[in-house]
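The complex appears here without one of its protein chains, the remainder shown in place.
Moving on, here comes subunit A:
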Amino acid sequence: MSGRTALRHRLAERGIDRQLLLLAPAAAFVAVLFIYPFLYGVGLSLQPARGGPLGAYRQFFADPYQRDTVLTTLGLALPAALLNVAASVPIAYRMRGHRSGWRSRGKRLLTTVLVVPITLGTVLTAQGLLNFLGPTGWFNRILLATGLVDAPLRLTNNYWGVFFSLVITGFPFAFLLVLSYLSGIDPTLERAAATLGAGGAQRFRRITLPLLAPGLATTFCLTFVLAFSVFPSAVLVGDPAGQTRVISIAAYDAAYVRYDYPMAAAIAVIMGVVELAVIAAVLGWRSLLYTGSTSGGKG
């Protein structure tokens, strides 16, 4: 009897007790909806019609038309994620604080405007982009009318169309995340730095930025993953056969045009590996940073 009690105590001290059962539904959910399809996909990718277990992978990397989709997608997703994070920081920095008064109302309105694109969805965004940035869109008409250009700028159905679309849909996520990371930083820290003689730029660079950097790394990872799996906008406002033939289009072609499921599964696995590599690199850098408390002490 006493032996059993002692074992239960020892387990509880390591966090193993009956409350752990509460995890069971979530664990089952993950197993059914993630782990099983993932393992199934990996298995499928290793059973191509010809070329042995690694045939699909070999075929993907041997064909430049397929292989280059990785670089094309990275070329879109990395700059877009970087811009989303970089643009969020100064705007969120100006918007933090001020919980009451007319300033806060103005800021709430601006936040709403900045975040609305989340609710639009990619298709509506694409339509808006075509209307606005297309060859006969307002933007080009204004440029032509003011004589700034002689011929319409080509800003849709190429790299830039997809890039703009990724920024419009990705920015709100990055902005909301950065804003919440920023509001978690104790505002008295910057005030303390000010009384110690630090001007605005130094306060940002020496105090806020180092405390925000881990949050920026996480934000970058999330917006990067969103951008990396771009599909609708690459088709609608991009050039899906050439400049913006992203990796998800390659997977789609394999699965639903050529019905080559092992190849499609292999591409999905490659997508996952590339994403993981980027995230691992960013999180590796993040682990070098200070990631502890962002408050200035007790109280």
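Of note:
Just so it is clear, a contact is a pair of C-beta atoms (placed from the backbone, for glycine too) under 8 Å apart; a residue touches a chain by one contact, two chains touch by 3 or more; residues count from 1.
Rule of thumb we're sticking to: contacts and distances are computed from a predicted model.
A chain of this complex does not appear here, and its UniProt-recorded name among "Putative spermidine/putrescine transport system ATP-binding protein", "GntR family transcriptional regulator", "Phenylalanine--tRNA ligase beta subunit" or "2-oxoglutarate ferredoxin oxidoreductase subunit alpha" is "Putative spermidine/putrescine transport system ATP-binding protein". When you scan A:L189, A:L222, A:A255 or A:V274 for touch with the missing chain, the hit is A:L189.
Screening A:G199, A:G242 or A:G284 against the full complex identifies A:G199 as the residue touching the chain left out.
Mapped onto subunit A, the footprint of the missing chain covers residues 100-101, 186, 188-189, 191-199, 202, 206-207, 210-211, 290, 292-299.
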